[in-house]
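First up is the structure itself, then whatever we jot down about it.
Complex shown without one protein chain; remaining protein chains in place.
Right, chain A next:
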């Protein structure tokens, strides 16, 4: 009961923060955790990402959507230090993050998952989880040689890992190799492992890709759960049902740029978004003559079909 009220509180708080915001790209948020300015990434002549200004509201679930090739994953890679931006700057919790290597980004509390899940196949599920813990004494070469030094911390980490595994219903698999899990279970494991880092901002790259429908609901629940625990979530997704279901705010990218922002209920009816997904003139014929030709073609096809039917 208590959890229920808290859950609605967090959601309400997130929604309230977005209530009176404009629908323009780059609109300022009341309490941004991540602020991005003029991030550009070019691959040769192709500008994959050119984002002017974007803010991510703390404590909310923000969806990043856009057609294929819009630059969402590239943008993710820039922010998390997995790729170097050609220009631009961004701050996380007020700290400048450009040029910071990926592992330091993760340490500062900004943890990502990957579109193609990266389960560490020949490590057990539990070892995968333990790896996520930070500031481990036993990860230093010399201290690793003396188990006495790190044993107690390892036990704590194991306990936390087991709690998380239980929450993600992977506890039965704890001693199996991660490589033996199904695609959906790997997604769960990757998310649980990211939580071992104790992140403030969780960045999920297509958390639903390749997950069977039975697991989708459970994954959705876990994503919502992150917000309830006070984390901020930014995720890339193609599945619009999921976006509508869990996100508080949606940012739309197309051709590398942010073209619109808005609440999930109305974003898909935004003209800029429709144009981006379907093309600005997707339903208009190109010329008068072509329209005529299209009509005749359709009629001819129809007649041929009718004739075929009657001959039978």
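Annotations
Simple rule for what comes next: a residue touches a chain if its C-beta (ideal position, glycine included) is under 8 Å from a C-beta of that chain, and two chains touch if they have at least 3 such contacts; residues count from 1.
Simple rule for what comes next: contacts and distances are computed from a predicted model.
Hidden from the displayed complex is a chain whose UniProt protein name, among "Branched-chain amino acid ABC transporter permease", "Nitrile hydratase subunit beta", "Transcriptional regulator PadR-like family protein" or "Succinate dehydrogenase", is "Branched-chain amino acid ABC transporter permease". For the chain missing from the display, the contacting residue among A:86, A:127, A:245 or A:275 is A:127, taking the whole complex into account. Of A:27, A:197 or A:240, it is A:197 that touches the chain left out of the display.
Those residues of chain A that touch the chain absent from the view are 80-82, 101-104, 106-107, 111-114, 118-123, 127-128, 130-132, 134, 136-141, 144-145, 147, 150, 154, 177, 179-180, 190, 193-194, 196-197.
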